[in-house]
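The next block holds one structure in the form of structure tokens; read it before the comments.
Every protein chain of the complex appears in place save one, which is left out.
And then chain A:
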Amino acid sequence: MNAMQRTLTALGQQEPDRVPLFLLTTEHGAKEVGLSIEEYYSRAGNVIEGQMRLLKKYRADCLYGFYYAAIEMEAWGGHTIFMPDGPPLCGSPIITRAEQIDTLIPPAIETAPGLQRVLDTIRGLKERVGDSVPIIGVAISPFSLPVMQMGFDNYLELIYEQPERFERLMQANITFSVNWANAQLAAGATAICYFDPVSSTTNIPRELYLKTGQTVARQALSRIKGPTATHMASGRALPIIGEIADTGTAIIGVSALEDLAALKAAANRRVSLLGNLNGIEMRRWTTAHAEFEVRRAIAKAGRGGGFLLGDNHGEIPWLVPDEVLLAIGDAVERWGNYPLDWVDDWLKEND
């Protein structure tokens, strides 16, 4: 099987030849091509080359068109702060007074240079791999984008205290996010990772999710012309996993804070899982520990398909060393082959 066949089989709740590895590396590509993170992201060609080298080096089953979250805010008039050793950060909020929401107009994708670079990257990756490897695009959910637009504290107060203005902001954001996701699909992305950490029960209670994040996701995902993976970016999802599946998403990115076996049972073959290796701890894993964590994840969620092995945040930190990522690839090749007939004995001894 090639990476695409492997992934589609798993998403069809069947067992492919082995567990698909969705190692979502971003800034590691800068190391591969010998550039600073800021230089790396300044040209689509750099990221195409970086992603292709990472695909070969770590033997993952996907390419990642994602640059950094703040690139969407650049389109809205925001700015990005580049760090030497980690993901670029979003600068000051663009909404400093709630009244600004009343006249907020979503930006056009065509006029945003950063977004165009991402689209060029996806086109370039598609030219290289065709339909053999899934290419993952990213759209921050309309419900989670306001954390960057106005700051998390101001946004929480808006949700609770100004419902009409909140609704106005959601409509502007849905227009933008849908257009952005569809532009990536048109450029060649196979699926869109819909980052929605605010919907996680780590951040808002289930009852509020049903009235806000889920309603927004239903509206947005129904207009995105391709499959989506809803990612909680390290946040918890177990109490709302059925409700996330109800939004029509195909995959849920889940947290290291929750038990994969419990998540798999709750997913109940309605939705696939992506996760949940701890990307923060990963920085100091030994190769032996990396192998142990891969085995644990596969043992808990691999059987029957419906599982993609990845980290729990949707991005491997730049500080995670090569040896660990290579050890993860080795472990998947050693322990990820179906049928997973070692799992019962291993769980008896280790769980």
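What we mean here is this: contacts are C-beta pairs under 8 Å (C-beta built on N, C-alpha and C of every residue); 3 or more make two chains touch, one makes a residue touch a chain; residues count from 1.
The rule is short, and it goes like this: contacts and distances are computed from a predicted model.
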Not-shown chain resolves in UniProt (candidates "Cobalamin-binding protein", "Amino acid/amide ABC transporter membrane protein 2, HAAT family", "Molybdenum transport system permease" or "nitrile hydratase") to "Cobalamin-binding protein"
Given A:Glu281, A:Asp322 or A:Asp345, the residue that touches the chain left out of view is A:Glu281
Out of A:Gln51, A:Thr121, A:Asn203 or A:Thr230, only one touches the absent chain, namely A:Asn203
Cross-chain touch to the chain not pictured, restricted to A:Ser234, A:Thr247 or A:Ser272, is A:Ser234
Cross-chain touch to the chain not pictured, restricted to A:Pro20, A:Gly50, A:Gly65 or A:Pro87, is A:Pro87
Of A:Leu8, A:Ala98 or A:Leu156, the residue that touches the missing chain is A:Leu156
Contact residues on chain A toward the hidden chain run 81, 83, 85-87, 89-91, 151-153, 156-157, 159-160, 201-205, 208, 234, 236, 238-239, 256-258, 278-281, 283-284, 317-319
